[in-house]
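Only one protein chain is missing; all other protein chains are in place.
Chain nomenclature is as follows: A, B and C, assigned in order of appearance, with residue numbering initiated at 1 for each chain independently.
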């Protein structure tokens, strides 16, 4: 069975990554591509690497006939999905790659995103898209909210540890190194090649990053108490990848055992042998997440490092994984592409 | 039908790229991996990006039972394949990714590689592996000699033009920009990150590059006279990709028409509309080759630019394409992976 | 003696490079900095690497008191210098880093830049700023027109050869590899880090690049006949540097001898021993230009490779070198900073 999908916002990097993945996915067919400002153009002129594919011309969202679409991927700037998804036919399932439906509490949404949510009722039906932890709900969902890419990276490292009460909840520090594609394809002076090629620089430092809303929501729910991690991302000179170094208080071997057990049957989450630590290069271009654990010379301290490709497992790969579940396809279909290195 | 393949020299970059491609190839199964100095290690420890795959442990070549192998990919340092292939059972088909069997004339081999060929009889049976031009011979071959990566890039641009007598054979200048992976994984001071990250530098300048042997052989055969192009590669700070800028004397529009016609039915060779020029980023990680043509303000001058991924279409992708033909599989099987960008 | 200089357009990369050079130049004092859109800001907020310097606040050009200025560097977008320089007090010497005064023939200017020149009388007084070839005129000039960065790189390789009639004027092909800073700091989607980090791509191909106007003017004047070289620049993933590979017909050893003799006494132009070839990394951050020469296996062909830092010797270093001459300072003052590698 092949399902028809639409990609809304196909001119951004996560849109292009969706096309790349779906190009060799046997169960999905790209039936429509939207890009408001580039409507009318061929995808080949926006992304020459997709030139060999037989793809629909870019349209405006209004031009799409959603009657033929089984599932829509919304890869739109934050804030644009809410009204859009509300107005789509009920027959269209939706995976939203943006931030609009990630936070269940409308007050939290407004706090982190600076405007009230316009589709509060719809929000209540959305399932948080961290597949490995919401698999059953995703299978039956009409609307799945893809997680933030940083949010995914860190949650894979920490959720099992919070659940098993293995770490001190008041001393969680997550330092992230982020590839530049996380900033998208929009024009910003500080994202020019020359600005980033020889610079490492933190951003949203001091507890200001919006993904904190997701961490607060998820970790507090698991712990049954308020959990507020310290979290800082840093731009490094590479295009893809996130490496999260999580400094924890707990027993490193117990932590490793808990993570290994939790992910033993997960096809995409790989826990390395104790003391082996992962790098971004070994997951780039793929839907895999690698996790490593080591102790410290001081007992009771641990370091958990988690890495994934922000455009893939952190966004578009996750989205396809969720779409597979929503459509009744095998979860790994189209997603076993090996990482590209070097 | 699934065929058993062995990869000899799996610890180098072309070996790893073969594993990456074959990982999602439905018709090939990796039955053996060799790496002399790393024999006994798991592929995951040599290449962590391949950790999710269920692969054989690295062996020495001597340890491999070739009775179970349908086809061997030899991704060995230059000079090692000759005796090896000579001694393999006749039942094993071979795609050699090295230089040992590329030159049909033993004297030419000795001139460019500095030592006499040790398997001259076998050399006579080898087919040159530029698939799009030796397809029929490859189908029936037992031994196919993969082309040099530079040699492939330039030949895709020039062969149809020489054949159609569209260009001045005494004024062919090919300037190449090369990703660093072309140098392989061996230890050289000038290939350290710090040496290459902020440097552009030519190499084998002055008509000394070994791939000239291939150009001479192929272009002279097509033209029916001696053709000696001027060819210079340059290292640029990226891992993958070759961009060949070919400066020619001829009519640019006729050149474009000839290339477009020649490759109209080729699945992996894409000729861009006249005046559009390709970049390496749009083919990286794939088996595609993009070609662009433009004229000059001075009539009678033309620029043809050809680009491909040296590890893929320039080496391991080409090798799988040839293996498909040799084994009777569909030529494009396992090779339609879209390029990875950004 | 210390001279007061103004830098007009200090928020661009060549403006910042001027500040960096002048920071340790004993004969120049930065008395004013202009940046129209960023007027009112401190240079430290626009370029944090200049934070340790005691610099004037950014102003609009109108706010500058030119009565106190001995020399102004105009690092403005093309087209803005013409009217500006015309209206400056005669007492202010000017080094223009833009393209406005490079072409002596107003018709050529209009052809390449698409608009008529608005200060034709002033143009007649401008001296072309290729220091090593216009030194005497520059000493007495009020207005010096800095060369294009590509134009400088190639002219250092070719001028002595054309003058000595050592090369075939109808077969000059110059293939350039260019660092991204040549595109400046303006916002363009194709200059984002993610777009350039894994791509090599030519631009202005097919005889369309504006620096061709400079080549035509200069080479034709030397040769006493029309000379139209073939010239193609390529963006490579690094910030600084231009490497020009010039494919010529002529005797390589005679070419090397001519270049060596011509530059023997030049402090900034270094001709390497025959057969040694230069890389961009060995000149980055400096006012030096390295030139290498080799032959080919086919007699009568030669390769001359020239490299410099586009922001420094190709623009701001050249500008300071010219300012030194115009102000009667030692030519090398402030410019002996060694290249930065790695």
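Here, a residue touches a chain if its C-beta (ideal position, glycine included) is under 8 Å from a C-beta of that chain, and two chains touch if they have at least 3 such contacts.
Model, not experiment: these values are computed from the prediction.
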Considering the complete complex, of A:5, A:23, A:212 or A:311, the missing chain is touched by A:212
Full-complex touch with the removed chain, picking from A:28, A:103, A:222 or A:305, is A:305
Of C:278, C:295 or C:317, the residue that touches the missing chain is C:278
Across C:3, C:47, C:112 or C:231, the one contacting the chain not displayed is C:47
Among listed residues A:57, A:120, A:201 or A:221, the absent chain is touched only by A:201
Given B:39, B:53, B:80 or B:197, the residue that touches the chain left out of view is B:197
On chain C, the omitted chain is touched by residues 13, 16, 19-20, 23-24, 47-53, 181, 239-240, 267, 270, 272, 278-279, 281-286, 288, 290, 336-342
For chain B, residues touching the missing partner are 13, 180-181, 183, 185, 187-189, 191-198, 237-239
Note that chain A touches the chain not displayed via residues 171, 173, 175, 177, 194-195, 197-202, 205-208, 212, 228, 230, 232, 234, 236-241, 243, 245, 247, 275, 277-282, 284, 294-298, 301, 303, 305, 307, 341-342
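Throughout what follows, only the chains that are shown with their structure count from here on.
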Whole-Å distance, C-alpha centre of chain A to that of chain B, is 36
When centres are defined as mean Cα positions, the distance from chain A to chain C in whole Å is 45
Per the C-alpha centroid definition, the whole-Å distance linking chain B and chain C comes out as 39
Where chain B touches two or more other chains simultaneously, the residues are 239-240, 278-279, 281-282, 284, 341-342
